[in-house]
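Take a look at chain A:
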Amino acid sequence: MPLGPLPAAVPPSWYLTLSAILFALGVLGFLLRRNIITVFMSIELMLNAVNLSFITFSYVLKRNDGHIFSFFVMVVAAAEAAVGLAIILTVFKNRQTLEIDEVSSLKN
Partner candidate 1 sequence: MNYYLLSLIKTAIVVGIFMHVLAYLQWIERKVIAHVQLRVGPRRVGPHGLLQPLADVIKLVTKEDILPSHVNKVFYFMAPFIAVTFALISIAIIPFGPEITVAGVRTNMGLTDLNIGVLFILGISGLGVYGVALAGWASNNKYALMGGLRSSAQMISYELPMALALAAPLLILNTLSLREIANGQAGYYLGFIPRWSIFQMPFPQIFSFILFLIAGFAETNRVPFDLPEAENELVAGFHVEYASMKFASFFMAEYANMVTVSCIATLLFLGGWHPIFPEKYFSGLIPVLIFAASAVLCFVHAANPARPFDKITLPVFGVLFLGLAGLFLLPPIQFILLPLFWFSAKVLIILFVFIWVRATLPRFRYDQLMRFAWTFMFPVALINLFITALLVALFP
Partner candidate 2 sequence: MDALLFMIFAAIAVICGINLVVQTHPISSALSLVGVMGALAALYLLLGGEFIAAAQLVVYAGAIMVLFVFVIMLLNAGTEKKMTVRPLGKYLGAPFLLLFFGMIAYMIQRILPASSPVVFGAFQGGTALEIGRSLFTVYLLPFEVTSVLILIAILGAIVLARKEVD
């Protein structure tokens, strides 16, 4: 990465680095948090990071297939969010808790 005065425009690898940082933050949130909804939101953060990656490569390769993939990722994320939140609501109705450590009756 060039050090020194800021260039007038940024190479696309910087966008990919940002995508990697956001993905890492999403993985951190997924592994460290205990509230189901926060875990779910970390998954959405990971999906967004991947979308940024798709759009960047679409810019580099000068094709719009990355945009189409990104669009489908968004659609699938919407469907997953709807069903996942419905499941979370049902779990809450039955267990009265939102911590993933307490919904472990299949363990042991």
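Assume a contact is a pair of C-beta atoms (placed from the backbone, for glycine too) under 8 Å apart; a residue touches a chain by one contact, two chains touch by 3 or more; residues count from 1.
For anyone wondering why these and not others, all candidates are chains of the complex that A comes from, given by their letters.
Worth saying up front: this structure is predicted, and the values here are computed from it rather than measured.
*Asks:* Of the candidates 1 or 2, report the single one touching chain A in this complex.
*Replies:* The single touching candidate among 1 or 2 is 2.
*Asks:* Flag every residue of chain A that touches candidate 2 in the complex, lowest number first.
*Replies:* Chain A reaches candidate 2 through residues 1, 6-18, 20-29, 31-35, 37-38, 40-42, 44-45, 48, 51-52, 55-56, 58-60, 62-65, 67-68, 70-72, 74-83, 85-90, 92, 98-99.
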